[in-house]
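Excluded from the complex is one protein chain; the other protein chains are retained at their positions.
As written, the chains take the letters A, B and C, and residue 1 is the first residue of each chain.
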Amino acid sequence: MRALVKERPGKGLVLKDVPAPRPGPRDVLIRVARVGLCGTDAHIYAWNAWAAGRLKPPVVIGHEFAGVIAEVGSEVTGHAPGDTVTAESHIACGVCVQCRTGNAHICRSVRIIGVDIDGAFADFIVMPAANVWKIDSGISMDVAAIHDPLGNAFHTVMSADVRGRSVLVTGCGPIGLFCIGIAKASGASRIFASEVQPARLELARMMGAHQIINPATADLEQVIRSQTDGLGVDVVLEMSGHPRAIRGGLRVVRDGGEVCLLGLPEDEVPLDVSRDIIFKGVTLKGIIGRRMFETWYAMRSYLKAGLLDPRPVITHRFAIDDFEKALEAIHSGAGKVILSMDGGAS
Amino acid sequence: MRALVKERPGKGLVLKDVPAPRPGPRDVLIRVARVGLCGTDAHIYAWNAWAAGRLKPPVVIGHEFAGVIAEVGSEVTGHAPGDTVTAESHIACGVCVQCRTGNAHICRSVRIIGVDIDGAFADFIVMPAANVWKIDSGISMDVAAIHDPLGNAFHTVMSADVRGRSVLVTGCGPIGLFCIGIAKASGASRIFASEVQPARLELARMMGAHQIINPATADLEQVIRSQTDGLGVDVVLEMSGHPRAIRGGLRVVRDGGEVCLLGLPEDEVPLDVSRDIIFKGVTLKGIIGRRMFETWYAMRSYLKAGLLDPRPVITHRFAIDDFEKALEAIHSGAGKVILSMDGGAS
Amino acid sequence: MRALVKERPGKGLVLKDVPAPRPGPRDVLIRVARVGLCGTDAHIYAWNAWAAGRLKPPVVIGHEFAGVIAEVGSEVTGHAPGDTVTAESHIACGVCVQCRTGNAHICRSVRIIGVDIDGAFADFIVMPAANVWKIDSGISMDVAAIHDPLGNAFHTVMSADVRGRSVLVTGCGPIGLFCIGIAKASGASRIFASEVQPARLELARMMGAHQIINPATADLEQVIRSQTDGLGVDVVLEMSGHPRAIRGGLRVVRDGGEVCLLGLPEDEVPLDVSRDIIFKGVTLKGIIGRRMFETWYAMRSYLKAGLLDPRPVITHRFAIDDFEKALEAIHSGAGKVILSMDGGAS
Partner (left out) sequence: MRALVKERPGKGLVLKDVPAPRPGPRDVLIRVARVGLCGTDAHIYAWNAWAAGRLKPPVVIGHEFAGVIAEVGSEVTGHAPGDTVTAESHIACGVCVQCRTGNAHICRSVRIIGVDIDGAFADFIVMPAANVWKIDSGISMDVAAIHDPLGNAFHTVMSADVRGRSVLVTGCGPIGLFCIGIAKASGASRIFASEVQPARLELARMMGAHQIINPATADLEQVIRSQTDGLGVDVVLEMSGHPRAIRGGLRVVRDGGEVCLLGLPEDEVPLDVSRDIIFKGVTLKGIIGRRMFETWYAMRSYLKAGLLDPRPVITHRFAIDDFEKALEAIHSGAGKVILSMDGGAS
């Protein structure tokens, strides 16, 4: 089968033929139709410090995907060939204290597909049946393919209370854009979106932001204070990982507000802990992955009810052969980039 | 009356005679019996940057106190001359959004006695009746005088869930020491206390710490990992404000754990947000003041039930005339230092 | 001034001239423009057991109102003549344990206007300044007049987590109808509304219910199970007080679900505690009044953001002279009934 492989340390990826995997008794074999390209994939291509420290090539990359079940293992129930599915990309150990207390998203022995083990940018992938998530009819294959980042966004928004609240989303990559739509559907009363890429700001507006702010040209704090009676925003959802956004978010969150951090800064970030956290009585929450499977049920429910339409976020589609063009696109301010394994687009 | 006054900008304090204040119709006049000395008072004495930026001399200092009601204003009900009382030192505005939504401890227009307005290191103080807190019989005047810092500790511990949990208290000044006792009484299963002053570590043990750690001589992370199956502690209560303690606490809190921050660092603190907050799914909470009046009811309840005895934390007592000796004591690793206005000690 | 007065025990109300009240130093005098008629007013008219046990005639009735400030007491700040306002109808004591711990809505010494003291169905009312709530420009006087019941609905919906959840509202009087709109705006994925009055069911649909159910003609449980994969609904908001609705709600709430009870049954209700509460791990919450003032801020925020339009619920308007016609209307399946004191309607 075709697969996009990190063959060895260093820059680059190779699309090549590799043997198709075979499912064990509790696994599901999925024919991949569509995959989503993530910043993580770009880091792996570029072989940054994180990638060099974690990956053990060769490995098939990719963790956002959807497809159709081709075969189920002998002990699998609840899944059948022909089902359209995606999957939770974090394969949790199931036995650590985190897994056994409802926190599998921070499993200490997690293996992530496309990072720690072979992933989804291939014609077939094998997943543990417990990780496979059935897609409702009526949901397109493209949307199915981006449940992983959409789930990150649901996890983030659901970690805060946005009802009737003002919300600042810092960083309008795909996950930030999803957050805007989810917050809007959940009763946020005023949504500010900050981002340096103009195209993404337009997407932010399309997803429901009431006010878009380009911190390269406007004073974030001044804009927000002027529109919140000087109080600041109730909730900050930090999706960029930029030190400036983290610091700015802490600066403009109101006294007693909440800050959810998902974007990963590369280096340490100096914070004014006294002024911005303690004196204000602020709560910060680190957000990683998706809650298994509360996040997934919430996502299903919003999508099924039509509370959220994530499709405007999908701005680019490529065939798998054009993966390098796709990688370029995510560096130029694209929304979500989809690669098609099956030639389809929907 | 006698009062300890910051007369003008610069180092020092003066014990001098000033006119006694008079209560308004909704105020209570209290004859002060005992006062507690706080690090804040030392900062005011030394006139550090914070003090220079905030105080407008002349001002009578002091915010921890207890005494006996001498007179009540014409509209005051529920308080009477002869009652032993202390008071919430934060005079909240009562009308801001924080005050009106149960968050008066982060009132945007708070005035703190002994800082923004005349305080308690005097023979008499006038307090709004709403701030006055009646002391149950059976509670000593000394313990009454330290309800303010004890309340900081209650606010901190009650903000976390310590039941059956391992807890690290970083910084064993009086508030940290109180936290140890409160956590112990609240079902914490294992309490670690870190502090560089050996005398305070002994007090930590006396208050119920299972394991004391001097980070000057021991490796905090190594000690904690070795006693928590490598997982780290469930809860960190950071009471020191030292960058090293904040960073160390974030390092050793377990995945999914909670970090409550009360100690105020003077400068920005560089944090490894990705590794220590996001990847671990950690929650941080800034803690300031006392919840009005949930914290006070909790404090009353613990004290009345004998769940906590804060008296071992009181290590020094001085007459008000010896205030400079008292200030020296808090720089030499003392526990709580009490000044007597009435000559008594209990 | 004109006032609608319960003059003596027994059925009836009298519209008569009475002396206008005068504000004290911390009070606000309001010229009433519009009032809302509540089931409570009908109970007082009819002099049911509850009314007979609680009211001490003579008393001016009415607790839902809006108007314009005519005069403010000498100590009042933050309010001024000419402001359009409504008010929290529960005058809490401010000093009991509930009031001092953020639970003034269950103050043990509450006095309710129009019940315990003179109310709003009059040309003027005096309210404590702390209870007065300024209405944003852009909000109509009619909507201003129904903030009290709208607040009941906000209190109810905000007590549950409806995001992505299925919700059953039992009882589609005005408060139930408001709940539907608020739940819809807060991310509820599927809203069921049950009610025996067909006109109210149509209003329910207009407010956003996905499925309306008349339990007089349909099997509530069967309908709900058929549309929830047999699981039942996530959240029940019980607004009717009918034993059958309470029991039915408990029957169809899913395992682990939430039931918020606001409707007041007149008699004891037999519940299958084992089957419907314990085995299912269900949580029940009694809801009364409005949280002071979290509920009010949420209400302001939703209204200002246009997340909710409560106006379709207002189905009848009368001049104050026609109060008996208005009382008839609320017995015939009306939505909210407004009485005009000033001749206006908007």
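Here, a residue touches a chain if its C-beta (ideal position, glycine included) is under 8 Å from a C-beta of that chain, and two chains touch if they have at least 3 such contacts.
None of these values were measured; they are calculated from a predicted model.
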Among C:A46, C:A80 or C:I278, the residue in touch with the chain that has been omitted: C:I278
Contacting the left-out chain in the complete assembly, out of C:V236, C:L261 or C:L308: C:L261
Options C:P198, C:G286, C:G306 or C:G344, residue touching the unrepresented chain: C:G286
Which residue of C:I44, C:I246, C:V313 or C:A329 touches the chain not shown here: C:I246
Subunit A residues touching the omitted chain (full complex): 77-78, 94-95, 97, 100-102, 130, 292-294, 297
Subunit B, residues in touch with the chain not shown (by the definition above): 158, 163-165, 185-187, 189-190, 297-298, 301-302, 304-305, 307
Interface with the unshown chain - residue positions in subunit C: 97-98, 103, 105-106, 108, 231, 241, 246, 255-256, 261-262, 264-266, 268-274, 277-288
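Following the convention adopted for this analysis, only the chains that are shown with their structure count from here on.
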Leader among chain pairs (count of C-beta contacts): A-B
Centre distance in Å when subunit B and subunit C are each reduced to the mean of their C-alpha atoms: 42
Whole-Å separation of chain centres (CA-atom averages), subunit A against subunit C: 41
Sequence positions of subunit C contacting 2 or more other chains: 297
